[in-house]
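Handing you this structure, nothing more for now.
The complex appears here minus one protein chain, its other protein chains still in place.
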Amino acid sequence: MAVQFSQDTMNKVQEIIARYPEGKQKSALLPILHLAQESFGGWLSVETMDYVASILNLTKIEVYEVATFYSMYNTKPVGKYVFEVCQTGPCMIEGSDEIINYIKDKLNIGVGETTQDGLFTLKTVECLGACGYAPMMQLGKHYKEHLTKEKIDTIIEECSKSASVNN
Amino acid sequence: MSIKLLLDKVHVEGIRTYEVYKREGGYRAAEKALKTMSPDAIVEEVKKSGLRGRGGAGFPTGLKWSFLAKPEGIPRHLVCNADESEPGTFKDRYLMEFIPHLLIEGLLIASYALGSNNTYIYIRGEYAWIVDILEQAIQEAKNNGWLGKNILGTGFDCNIYVQRGAGAYICGEETALIESLEGKRGNPRIKPPFPAVQGLWNRPTVVNNVETIAAVVPIINITGEEYAKIGVGRSTGTKLISACGNINKPGVYEIDMTISVEEFIYSDEWCGGIKNGKRLKACIPGGSSVPILPANLLLKTAKGETRYMNYESLNDGGFVSGSMMGSGGFIVLDEDQCIVKHTATLAHFYRHESCGQCSPCREGTSWMDKIFQRLEKGQGKMSDIDLLWHIQYNIDGNTICPLGDAAAWPVAAAIRHFRDEFEWHITHAAEAQTRNFGLAHYADPLPVVQ
Partner (left out) sequence: MSEEIKKEAPKKFTVTIDNIAIEVAPGTTILQAARMIGGDVVPPTMCYYTPLKESGGKCRTCLVEVSKGSEKDPRPMPKLVASCRTTVMDGMEVKNITSERTLHARQGVVEFLLINHPLDCPVCDQAGECDLQDLSFGHGEGGSRLDFPKRTFTKHNIGPYIQLHMTRCIMCYRCVFAADQLTKEREHGVLDRGYHSEIATHIEKALTNDFIGNVIDVCPVGALTDKTFRFKNRVWFTRPEDAHRDCDKCCGKVTLWKRGDDVLRVTARKDQWGEVQTYEDGTVGWICNECRFEKKNTNDWVIEGPTNVSRHSIKSVNHYINMLKPKETIPDVMGRNPKLLMDIHDVSEVNDPSIKLSKINGPATSKTFNKLIENKE
């Protein structure tokens, strides 16, 4: 897969760069890494990062440094659906441990692992700002809150279904 | 009866849209400010209001604005801190998600007051859908002439951009936020220079929390003087509290700072009491970084006085017997909760979020985390408690940014107030795997210090 943004994305990139003063295009790095991650399979390969470096006229190491600092950038491949379950205090009180264990058992994977079919990855994350609606997890762009085992079942079912429809 | 200045309209159907927000009196403050007030007059008004930063440190906002350097020919910037990552805190999210125009209006007024033509909202990366909501609101405001060039014919230009972070609590620290906004790793800067002199792209910069900016709108509407009349002492106006944990009604509440902690927890208007009829054991009143308090010190100060939900009262007794208002993340623990385990998750959090620049924080947070994991596994030693105490002591105050302190305080407070629970964890290692220590005497009235 050649790493190349579509024309639409490229327009978006230009629009983002225009938000900052002349010569400060490095500021666009975080938003563009987000775009790159969305466009190229949910993670940032070295190739992708080098491509971003070339767009923004940065050295490669500058991009690697940033990409490895922030926890939302994946520098290794992940599944199609990433379950990011919060495990910090307020969620722990409300039973996040149980939810994590349930997902582990159900999908038969450990934390940080991906199912064999490449559909699901389980990650634990730190407080996502939904402590009042605990336990919770992030799935793609949205939050799934007030999690229960039944809710997890439904979510997994829906994901599997929509994956098989798309294929 | 409670006064609401920020969330009074939040339940109006469609308030997220420009039309409804405007119909409900929105952008009145912006019009008043831009058309009838000078930038300096706005700063004065904010000073008069006594508004204090709602991001955690509680620094007077008007004063902060007046420190902004104004060198000739160099642009200045306002940056809105929407990074909100402090465990227990989810108030800014609520505000942005449900009443985004309030923030946009506040930003417009503040940008005008500070002379910022390009203003940035730095929002935590996980709030991806809120980015869309904010961008939608910005577009609507622009379409209606509230942003862009020559706003209301005043000659003032203003653009607001939303920048998404990518998962790093440390980017809530203002200089780390600026670094991140410059496209770098979120390493806090060594101060001085302060952002007010050299901030974003080395230009003078003010960083303010979402709620702080939103509060500017009612201040302009009702005047600073009126705003200052609400609340008590130096805790003026209203404050958003995000309440979570073992309570009946977790959520975001707007309070004027005159109610007592007890009322806040037990009244049906707020938290609605402890869930399942359990008893209150402890509470972290201002986000994970502030000291945890056992029930008896939470509801009453060491002097036996009622503790109130405001900056001064929560801090009564300093760190020995008090806590802090912090960011307003109110975490309630009931009698079934284990303090050791809860503190362990926080220790893990800070280890995960340390940027790793300075040695006490990088090494100290991970060391504490390892010890807590050992305690949790039932392999703790009695000497671990003192070791934890020493580690936190050696971190506190010796780091580049306050994250080091924030990692030290919760551990210090947990040991200070719950040492017997830690000891029980070690002496009853096997039992601690199957049950919690319970309420013990943490709710019993304390002898009053005179």
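Couple of notes before you dig in:
First chain written, first letter: the chains are A and B, and each begins at residue 1.
Just so we're on the same page, a residue touches a chain if its C-beta (ideal position, glycine included) is under 8 Å from a C-beta of that chain, and two chains touch if they have at least 3 such contacts.
These numbers come from a predicted model, not from an experiment.
Within the set B:C358, B:I385 or B:I426, the residue that contacts the chain not displayed is B:C358.
Of the candidate positions B:I190, B:V320, B:M382 or B:V449, contact with the unshown chain belongs to B:I190. Annotation: of B:Q198, B:T301 or B:T399, B:T399 touches the absent chain (contact as defined above). Among the residues B:L7, B:I42, B:L107 or B:A168, only B:A168 touches the chain that is left out of the figure. Looking at chain B, the residues touching the absent chain are 168, 185, 190, 351-360, 362-367, 370, 387, 390, 393-395, 397-400. By the touch criterion stated above, the residues of chain A touching the omitted chain are 46, 59-62, 64-65, 68-69.
We take it that only the chains that are shown with their structure count from here on.
Mean C-alpha positions place chain A and chain B at a centre distance of 25 Å. Interface of chain B with chain A (complex): residues 75, 84-90, 92-93, 118, 124-129, 159, 161, 163-169, 180-186, 201, 242-246, 250-252, 284, 288, 329, 331, 333, 337, 341-342, 345-346, 348-349, 352-353, 355. Contact residues on chain A toward chain B in their complex (touch as defined above): 19, 21, 24, 26-31, 33-34, 56, 62, 65-66, 69-73, 87-90, 92-94, 125-134, 138, 141-142.
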